[in-house]
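Can you keep this structure in mind? I'll have questions shortly.
One chain of protein is taken out of this complex; the other chains stay put.
Every chain is named by a letter (A, B and C) in the order it is written, and numbering of its residues begins at 1.
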Amino acid sequence: MKIQEKQMQDLQIKKPKYELDINKVGVTGLLLPLKIKYNGQVNPVTANISAFVDLPKTERGTHMSRMIKILHNASSKELDPDEISNILKELKNQLNAHHSYLKIEFTLFKAKKSPVTKNEGFISYKCFFNADQNAVMNLRLGAEVLVTSLCPISKSVSKYSAHNQRGKLIAEVLCNDKGIWFDEIIDTLENGGSCELFSVLKREDEKYVTEKAYENPKIVEDIVREVASELKKNKHIMELRVSCENFESIHTHNAYSEITLKNG
Amino acid sequence: MKIQEKQMQDLQIKKPKYELDINKVGVTGLLLPLKIKYNGQVNPVTANISAFVDLPKTERGTHMSRMIKILHNASSKELDPDEISNILKELKNQLNAHHSYLKIEFTLFKAKKSPVTKNEGFISYKCFFNADQNAVMNLRLGAEVLVTSLCPISKSVSKYSAHNQRGKLIAEVLCNDKGIWFDEIIDTLENGGSCELFSVLKREDEKYVTEKAYENPKIVEDIVREVASELKKNKHIMELRVSCENFESIHTHNAYSEITLKNG
Amino acid sequence: MKIQEKQMQDLQIKKPKYELDINKVGVTGLLLPLKIKYNGQVNPVTANISAFVDLPKTERGTHMSRMIKILHNASSKELDPDEISNILKELKNQLNAHHSYLKIEFTLFKAKKSPVTKNEGFISYKCFFNADQNAVMNLRLGAEVLVTSLCPISKSVSKYSAHNQRGKLIAEVLCNDKGIWFDEIIDTLENGGSCELFSVLKREDEKYVTEKAYENPKIVEDIVREVASELKKNKHIMELRVSCENFESIHTHNAYSEITLKNG
Partner (left out) sequence: MKIQEKQMQDLQIKKPKYELDINKVGVTGLLLPLKIKYNGQVNPVTANISAFVDLPKTERGTHMSRMIKILHNASSKELDPDEISNILKELKNQLNAHHSYLKIEFTLFKAKKSPVTKNEGFISYKCFFNADQNAVMNLRLGAEVLVTSLCPISKSVSKYSAHNQRGKLIAEVLCNDKGIWFDEIIDTLENGGSCELFSVLKREDEKYVTEKAYENPKIVEDIVREVASELKKNKHIMELRVSCENFESIHTHNAYSEITLKNG
């Protein structure tokens, strides 16, 4: 046992064989129960977490178990920008690092009423934090919202109808204060397609969404421009990336478009 | 509008073109927030749901929106065998069906202390219901638990060490009463490998799990036999399937083993 | 070395601790280059393979490396029902088993001309063998074909247009002779939706597929009935399972339907 304690120390102080800075070292695929505020309430979520720190060329290894402890402790708190910043700070401090990274993915739900008959059903949104902290924190929030997209070219050239499909619309915004949250991002994305999605649709609702999409045709380029234009108006957003991937009903491949820009 | 109402009725009563019984019709990939009891508390989960009914050859279509409403309503309840049975019954009744099916997948968490230093961290378990109801209900519960597996052949032939890896151990049991629950299944699976997994491991813990796995080598066949033998003792289990897939550290492919049996 | 040889033998003859028959033991996730005949030519494919044998309760373990050798050797041959049977036989013989299993998944391509302008592009099809051999071989062939599905209810109730989407149509047929092959399955599935998919679509083609889908509306129940009815005519098919999963453009969840039947 004495010998092993010595071995532990030896390993710890041992120099790395190749002196190269490591940009990121840490954990991926860590699942944890977390709490996220959304839609006026605190939501329990199942989060998939990655956390990293940098490691200077003079150190051989980091302390993985300390990371897990820090993340485990975050599980009991309600995550907001301040808490994200605290976790990033703690990662830097406890792991003697200059740069820390945190990526957290989870699903949020909203009970939504159908447009005509007002039948309620849950809609789900994949959401994420993508944050890092060096001298200051960069906090990116993002959401993925499914929408209907209906093709104006197909509408224009055809005697009747138009091909339409499910599209995956994602926004990621850099915003270092509490001025924007998942609520605003999700609402903006939901309005970006030809029609938003619902869970329960009776006949009268189905008529409504079918006609609305047809009256509101958008190519994938239109969708990302419209969402980016809307998000740009928010002065809390410093940078944004908006992408849309349409699972074309007439092709086996998808149509994709993306805008990245700095705001203000 | 009058015309459309007529069209709706026409469609509804229209006979199918090909008179074939449909075994399953319904929804897949429906995400919902649900509540599951586990480890002495009620756990909020993000559930991925499939629900189906049969459809006789004389009927053209089922009523998808009724299914979604039934499932949406289930979201506020704590799911147990009685509630699962209620949902299956409601699916049959409201959709005029003889056979209903329900598959629900979600992640459960347990805070677990490391074996020596007693540091706490969450371990996650993918769990599922796989139920159907005709005259009576067949309720299958299942869980997927990750374990360490260490190869006895590698240990036997090598001067030192043995290859070991993460293994995915799954049990699905048919049990039509409340005599068994996720707690028992997960506990049995966790003991099925060469060593169970932990979230936070300090040096003393790492020594413990490394040595324990080496002292407890098992091939993939041993693992499924041990788990199946243990589950067989439970008289509430009528049928079981146990599988293990080891992500071999020495191969790009996996080793797999499976036992299916009727009990008693 | 002498000692180790003895250890190897000891392990080999060692009885299992729990005397339970194992239904399947073998490998999963083995990637291999294979050759499959389709569309009049021999196609090189990247195959994902699982192979299993049964193991009696008196034996502790099987011989995984022999399986890999058998599968590696199959890589140079053109796979057809005779070759599949040979592999299953060799698995039984070399592993002293009574029952062997083989599941092989791969992607086939067909260069397809667009309907009006005749522009050529590749369409891909996920295909699979799902075979086992006890006294006799059961050979199942299957394919997954993406199609457009357009909803007749949406068409019926709306002033104009109808929601449509990409659907995933899968057939798996039991057929123990050479009377049916991927060509026939794929062709039948491609005709099962409201319109088939193409790779290159110019404006005139887009008009054609948009209008064709609108003139040919089908709910998910119609699609599986139509495909099952068509496949049933083939007397080489002894059993079939047809499923369709529509990625609804108006919902976040999917519509699903499935028919399983014995033929003749």
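Everything below uses one rule, namely that a residue touches a chain if its C-beta (ideal position, glycine included) is under 8 Å from a C-beta of that chain, and two chains touch if they have at least 3 such contacts.
What you see is a predicted model; the values in this text were computed from it and never measured.
J.: In the whole complex, not just what's shown, which of A:24, A:37 or A:89 touches the removed chain?
T.: A:24
J.: Of B:28, B:48, B:100 or B:199, which one is in contact with the hidden chain?
T.: Per the contact definition at the top, the residue touching the missing chain is B:199.
J.: Which candidate, B:48, B:124 or B:188, sits in contact with the chain we can't see?
T.: Touching the chain that is not displayed is residue B:124.
J.: Tell me which residue among C:207, C:225 or C:251 touches the hidden chain in the full complex.
T.: Selected residue, touching the omitted chain: C:207.
J.: Just checking the interface: what residues of chain B touch the absent partner chain?
T.: Counting over the whole complex, chain B touches the hidden chain at residues 123-124, 146, 148-151, 153-155, 157-166, 195, 197-199, 201, 203-204, 206-207, 209-211, 213-214, 247-253.
J.: Could I get the residues of chain A that touch the absent chain, sorted low to high?
T.: Touching the chain left out of view, chain A contributes residues 4, 7-8, 10-11, 16-18, 20-31, 50, 52, 55, 60-62, 64, 68, 152-153, 156-157, 219-222, 224-226, 228-229, 245, 252-261.
J.: Across the whole complex, list the residues on chain C that are touched by the chain not included here.
T.: 4, 8, 30-33, 43-46, 65, 68-69, 72, 75, 106-107, 109, 111, 119-122, 124, 199-203, 207
Definition applied: only the chains that are shown with their structure count from here on.
J.: How many angstrom between the C-alpha centroids of chain C and chain A?
T.: 34
J.: Can you compute the centre-to-centre distance for chain A and chain B, using the mean CA position of each chain? Integer Å is fine.
T.: So the centroids are 27 Å from each other.
J.: Any chance you could list the residues of chain B touching two or more other chains?
T.: Those would be 4, 8, 30-31, 68.
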